[in-house]
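Take a look at subunit A:
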Amino acid sequence: MSLQALLVVAAALFGIGVYGALSQQSFVMIMMGLELMVNGAILAAVSLWWSSSGGSPEGQMLAVVLMAVMAVEAAMGFALVINVYRIRKAEMTEQVEELER
Partner candidate 1 sequence: MSGVLWPHSIWLQAAALAGFVLGGIYAADLMERLLGRYVAGAGVRAGALLAGPFREAALLLSQQRSRTERPDAPAWALAPMLLAGLAAVAAGTVPLGPSAAVAGVDSGIVLFGAAMALVMVCVFLHGWSANSFAPLVGGYRFVAQALSFEMPLALVLIAAALPAESLSFGEIVRSQAGLWNVVRQPLGLPLYLVAALGVTFQGPLATPDAADLAGGTRAEVSGAALLAWRLARGAVLVAVAAVGAATFLGGWSGPWLPGPAWTVLKTLALLAVLVASRHLVARVRLERFVVVAWAVLIPLALLDVFLTGVFLL
Partner candidate 2 sequence: MSPSDLTTDLLFWLFGAGAVVSGYLVFRTDSMVRAAYWLLASFAGTGALLLLLHAEFLGLVLILMMAGEMTIMAVFMVMFMMNPAGLNPMTMVHQHKVAIAAGVIAFLGLGAVGLLGEFPERPLPETTSVDSARITADLGRELLGESMLPFETAGVALLATMIGAIALASRKGRFGTADAGSAAPEPPEEERRRREHEGSDDGGHHHHGHGHDQSHEHGHGQDHDHGHGHEHGGHG
């Protein structure tokens, strides 16, 4: 369990998240890709804290802020998805291609 292995796992999670966020058509699936990206970031932050910070708690602070970011992104994402559906009746990106209905 070295730092390199942990960072490779975090990079893999981030890469899968990028793939998901770019390839999915449905809004909720795009959000799942974004969540995976933040997941990778949290893992990378805590692995760097474990190996390179000497126990300083500011590394954990970064992880706490990242979890708050995840919560904010999920909440606002869901609220926007609901709103877009109400106004444009669209749940996929392809359905909001035009500026004016």
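Candidate entries met the following condition: all candidates are chains of the complex that A comes from, given by their letters.
Quick note on the criterion: a contact is a pair of C-beta atoms (placed from the backbone, for glycine too) under 8 Å apart; a residue touches a chain by one contact, two chains touch by 3 or more; residues count from 1.
What you see is a predicted model, and the numbers here were worked out from it, not measured in a lab.
Q: Just give the number of the candidate touching subunit A here, out of 1 or 2, all from the same complex.
A: Answer for subunit A among the listed options: 2.
Q: Using the touch definition from the top, list the residues of subunit A that touch candidate 2 in their complex.
A: Counting only subunit A, the residues touching candidate 2 are 1, 3-20, 22-29, 31-33, 35-36, 39, 42-44, 46-55, 57-58, 60-61, 63-65, 67-68, 70-72, 74-76, 78-83, 85-89, 91-94.
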